[in-house]
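Pasting a structure here, questions to come.
A single protein chain has been omitted from the complex, and every remaining protein chain is retained in its original position.
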Amino acid sequence: MEKNNLAPAPEHKFSFGLWTVGNRGRDPFGDAVRPTMSPVELVQLLGEVGAWGVNFHDNDLVPIDAAPGERDQIVGEFRKACEENGIVVPMATVNLFFDPVFKDGAFTSNDPDVRAYSLQKTMGAMDLGAEFGAETFVLWGGREGTETDACRRPDEAVKRFREAINYLCDYNKAQGYGYRFALEAKPNEPRADIYFPTTGSYLAFIETLESPEMVGVNPEVAHEHMPGLNMTHAVAQAWEMGKLFHIDLNDQTPGRYDQDLRFGSANPLAAFWLVKFLEDVGYSGPRHFDAHAYRTEDYEGVKDFAKGCMRTYLILKEKAERWNEHPQIREILADIDSKNEAVPMMKHGKEAAAELMSSPFDRKEIAARGLRYERLDQLTMDILLGAYN
Amino acid sequence: MEKNNLAPAPEHKFSFGLWTVGNRGRDPFGDAVRPTMSPVELVQLLGEVGAWGVNFHDNDLVPIDAAPGERDQIVGEFRKACEENGIVVPMATVNLFFDPVFKDGAFTSNDPDVRAYSLQKTMGAMDLGAEFGAETFVLWGGREGTETDACRRPDEAVKRFREAINYLCDYNKAQGYGYRFALEAKPNEPRADIYFPTTGSYLAFIETLESPEMVGVNPEVAHEHMPGLNMTHAVAQAWEMGKLFHIDLNDQTPGRYDQDLRFGSANPLAAFWLVKFLEDVGYSGPRHFDAHAYRTEDYEGVKDFAKGCMRTYLILKEKAERWNEHPQIREILADIDSKNEAVPMMKHGKEAAAELMSSPFDRKEIAARGLRYERLDQLTMDILLGAYN
Amino acid sequence: MEKNNLAPAPEHKFSFGLWTVGNRGRDPFGDAVRPTMSPVELVQLLGEVGAWGVNFHDNDLVPIDAAPGERDQIVGEFRKACEENGIVVPMATVNLFFDPVFKDGAFTSNDPDVRAYSLQKTMGAMDLGAEFGAETFVLWGGREGTETDACRRPDEAVKRFREAINYLCDYNKAQGYGYRFALEAKPNEPRADIYFPTTGSYLAFIETLESPEMVGVNPEVAHEHMPGLNMTHAVAQAWEMGKLFHIDLNDQTPGRYDQDLRFGSANPLAAFWLVKFLEDVGYSGPRHFDAHAYRTEDYEGVKDFAKGCMRTYLILKEKAERWNEHPQIREILADIDSKNEAVPMMKHGKEAAAELMSSPFDRKEIAARGLRYERLDQLTMDILLGAYN
Partner (left out) sequence: MEKNNLAPAPEHKFSFGLWTVGNRGRDPFGDAVRPTMSPVELVQLLGEVGAWGVNFHDNDLVPIDAAPGERDQIVGEFRKACEENGIVVPMATVNLFFDPVFKDGAFTSNDPDVRAYSLQKTMGAMDLGAEFGAETFVLWGGREGTETDACRRPDEAVKRFREAINYLCDYNKAQGYGYRFALEAKPNEPRADIYFPTTGSYLAFIETLESPEMVGVNPEVAHEHMPGLNMTHAVAQAWEMGKLFHIDLNDQTPGRYDQDLRFGSANPLAAFWLVKFLEDVGYSGPRHFDAHAYRTEDYEGVKDFAKGCMRTYLILKEKAERWNEHPQIREILADIDSKNEAVPMMKHGKEAAAELMSSPFDRKEIAARGLRYERLDQLTMDILLGAYN
């Protein structure tokens, strides 16, 4: 890299959840490996590594059974820590998965008490986020799913989920919070099958809401990679629909448990295309890293992890610029563009259709054209690997 | 099974594509193992096994370079065969993947000639289907994708695809064909990543069309199972949105190549939930089997395959009825329902919200309730396996 | 089912780990949902549901920091409970994954202290199991793996693992315990990549040990299904090599997190082939269910879960018998066998080779034979689903 621009800065909008740098390494087969750090200490850590923002679930900050006074004290101390460390709160969310009460879902639970409590808890989390000026409210329905479809018809789950989101949109309006909701899809884990398993499913669902303009998506790299999907394609569809309200950056090998690895560390090529897309289209929202350090690490390692997420993003951003300026790549793309430049929209109507139906096409000649995509991809590989000779 | 209702009948609306029973067993590593059967012979075979309908891609019936006279003769003979065998044509589709001209996509190709030719070919296929009274027109964009995202921005692909579908909707209207289009998603194969990889992605896309009411989806078991998704959940979302225009039944183990196995033969439990949903909601469209016989089979084996698809569907349909009537299952479901029966929609508005915010919930008590889903699922297993003692 | 033989009995050798019925439902995203039950209570539960055996990791029974006196008291009470409930201890194992000390592996850790401690802990677990007459000692190397291959060369890991197993075999001999070790493979989770990811890898490794005859494998359904492999094929290879020392029965959908579902409940067809193989070859070891109840369950649900595992096994066992006796199936298999009955081993040697080289084969004629596998598989489906008309 000729440029030396790999230090994170506020304009990059790098944010981390409290639960990411605060992750203690508990997993299904093992205990926590790191001591608990308080929210205040975590914000200090984020300030130290150069992050711009911090996000939280309600209970990352305020324990689920905290008394009102305790809550207010925590909020005050946390606000002070954010100010001292120059850290903003761009996004808030609600934990509807950890407590046993959510064992069969939150908004889609068969138990109307659980559904009502889930709304109550979410409204409280919205109140909390609003106190910190959060503009985006993420909803990940981690427990909205099944191990057996015997328990509930899946279309009933869709209806219940819709009722909940409509309710929360109204609350958002009534309170004047101005949140944009961002729905986060995941195919499985911790449920065998989670409803709305992909970003596409949520994009479809949003159009059926009473206030669709208030709701978008929060695609996560790991959640699209788990079922082997192309994250950049999911992001592009959301972007094209005006629905890319937030993004969760991390990494994941397809076809396995949710890994939440350091951004770019499982497949830097996939990360490259994602960064390139975000930068090319001018996405201006937070770059949120929803990942955590390996269990082998102490808190020095957690800092290495956090710095690595941001560093890799910035390396790939520089590479995206280089890609856009690369003469051979530009030549191939110009060749593609030249074919399309003067192409008008296909004319509709009987006459135009008749004309199209009788147009001759030389299939064999068209098919014989080599498209030079192997070259294009190898040039990409050269740029990715920094092999410029 | 006490009942003896396992013979296929017209009211079951079982259909097969010409390409399914006519599949010759060619695969990436091997040659065809069965001789070619003509469309007329295939319709006879379908009549023999008791199918109700036959579907086709344009070139399943009419070779891509057929002269007009040849086309008309084929159409005539095929119509006669359909009539003689009591077979209808409920659906037609277009092959936009086999010819080398589509090597980089059809509607999303970088080459405007390919895009225009793809429209022309699709319009011809619509004309052909309309001659047979097909009411559904399926579009599977098998080549609409990439091996490298260097070649095109994925949001550009979305726009191109939209232009094509809008065009075809207009043609449908102009010609008075009355088709309902059904878009069929697939995550990969034959491209590394296909755009609109899941049914959810297409449901989202449809809302952005000029005539969304004319367009729905054609979910396929194998295509949702490939990325490990729950087919019944995808179908339920489509159904709830009024978009389940067609369905492709087959089977597939997750995380591998497109297998197109006999319906129910990879995982009869997943097939059971799907059949149960279709029957419970009263889906009235075709039950289309998009599958093919193993390469080990001759045409007797192809008949076994086709009969097996229908038989398994009918077995599972009977089991679904039995499930709905099972006393222990009814008791558990009634318990779930009793909690929900009198539950009104949550009241919106400041006052109602305030009331909800101050409502007490005993999380621990709620969480402690055992939900009996293991029992429910084991009862399902008993019914599935016919273990009634 | 005509027969009524679905009650578990000692001759079925159904065993459960303490950690299975004692699983409290903690997962990566949620807290425990069930209260702790003591080992004594768990043995009572197992007696109540009709199990034959109980297995344990050292720390399932004795806490990791228990004082010697505490240990002895626990052992005594547990032995009494086993006797009172007619439960045996066929297998013991060691927990080398939960404690943070194992965060980078046990036998393959980069830290020689961890490696030595892992041996010590395993020897202690062997002592404990031997007190209960356990004949099989299972080793699952859950932490033996990596998130980054930067930390250690993978062949070094193989060597370290070998040194450990050789050591333990010697200890086994020296103590006269008479254990047979059973190595259990898993591809990932909780590590990104676990060494020896499949049963095949361990079968290969065993041949390189100093006492290969003392070591076999413990294949687990979920662990082979996670990477989409055929469990029955893995078991068959182990069996054919004389290495099927133990087996872990549960269920799992391919390509996702470790689900440990009730046996047969994800895919009863795969479970059928496995049960059929075990019964056909006369496998006489424990049928160990390494699974746990859904988080939606209380301990009544845990019993439903445990009973369901055994019931499904017995249902499938009856179906396997029925399959073997089915006239149409027998006819097809007899046809296959008739081709093979009189076939001698190919003769080796120059002359025989020359004769073979000049033998004529009519490829086209051979290839044209239909093999009736669709029929065979549909007959299997009929038997599985209990559709006998």
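As written, the chain order gives the labels A, B and C, with residue 1 at the start of each chain.
To be clear about the criterion, a residue touches a chain if its C-beta (ideal position, glycine included) is under 8 Å from a C-beta of that chain, and two chains touch if they have at least 3 such contacts.
Every value quoted in this text rests on a predicted model; they were computed, and no experiment measured them.
Undergrad: The chain left out touches which of the shown chains?
TA: Listed by label, the shown chains it touches are A, B, C.
Undergrad: Using the document's contact rule, name the residues of chain A that touch the chain not shown here.
TA: That gives, for chain A, the contact residues 1, 4, 6, 33, 228, 253-256, 262, 264-269, 293-294, 296-302, 304-305, 307-308, 311-312, 315-316, 319, 367-375, 377-378, 381-382, 384-389.
Undergrad: Which parts of chain C are in contact with the chain that was left out?
TA: Contact residues on chain C toward the absent chain are 99-101, 103-104, 110-114, 116-117, 119-120, 123-124, 147-155, 157-159, 163-164, 166-167, 170-171, 174, 187-188, 193, 195-208, 227-230, 232-234, 236-237, 239-241, 255, 273, 277, 280-281, 329, 336, 339-340, 343, 345-346, 348-350, 353, 356-357, 359, 361, 363-364, 366-369, 371, 373, 376-377, 379-380.
Undergrad: I need the residue numbers on chain B that touch the omitted chain, in ascending order.
TA: 25-33, 97-100, 102-104, 142-143, 147-148, 151, 187-190, 192, 226-228, 253-259, 261, 265, 294-296
Throughout what follows, only the chains that are shown with their structure count from here on.
Undergrad: Centroid from C-alpha atoms only, then distance chain A to chain C, rounded to Å. What do you get?
TA: Chain A and chain C have C-alpha centres separated by 38 Å.
Undergrad: Of all the residues in chain A, which ones touch at least 2 other chains?
TA: If we look for residues of chain A contacting two or more partner chains, we find 99-100, 103-104, 147-148, 151, 187-188, 227-228, 255.
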